[in-house]
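Here the complex is missing one protein chain, while the rest keep their positions.
Presenting subunit A:
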Amino acid sequence: MAKWGRKLPKGRGLGIAAHRSFLSYVATVVEVAVSADGTLTIPGVWVAVDAGTVINPRHVRAQMEGGTIYGLSNALYGAITAKDGAVVQDNFPSWRLMRMGEAPRAFEVEIVASDAPPGGVGEPPTPPAAPALANAIFAATGHRLRTLPFIGADGSKLALPTKQSA
């Protein structure tokens, strides 16, 4: 569905990750576009889910979109730190959440037909979102980012290594 392996222009990349939780399997492909200065956009996301017997497919699709975007949001922006016994981030100015303009442009969900016992759909899309994103950034830039979040509450760009330090 993501046309894995297709030829992409410079600065674009696909990343994939899969995870099983709450009895459900979710596989996620993220496409990123990263400009030379580290500005990132997400042209597309594709999610395949095997959640066993599905009662309400529209609900499953909504949860796949929401849980994935929440995972992308945390990977990009969502640091939580503690100081003097209290969490520092106490409101939205310091705990950044993905906004409409930063959300993926396209999002496709495929539900695998199954008559197995029903699994969860609320949290399962979240775990594969960050690794799929990180793999896509590697595919697009050649750089492995290993510190979360990739952008942070106040940033606007990926912190890519400069040519000298790479």
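Simple rule for what comes next: a contact is a pair of C-beta atoms (placed from the backbone, for glycine too) under 8 Å apart; a residue touches a chain by one contact, two chains touch by 3 or more; residues count from 1.
Operating definition for what follows: contacts and distances are computed from a predicted model.
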item	value
Chain left out of the displayed complex - its UniProt protein name, from "Peptide/nickel transport system permease protein", "Probable membrane transporter protein", "(2Fe-2S)-binding protein" or "Fe-S-cluster-containing hydrogenase subunit"	"(2Fe-2S)-binding protein"
Absent-chain contact - pick from A:Val49, A:Ile69, A:Ala136 or A:Leu158	A:Ile69
Missing-chain contacts mapped onto subunit A	58-59, 62-63, 65-70, 73, 91-93, 97-105, 107
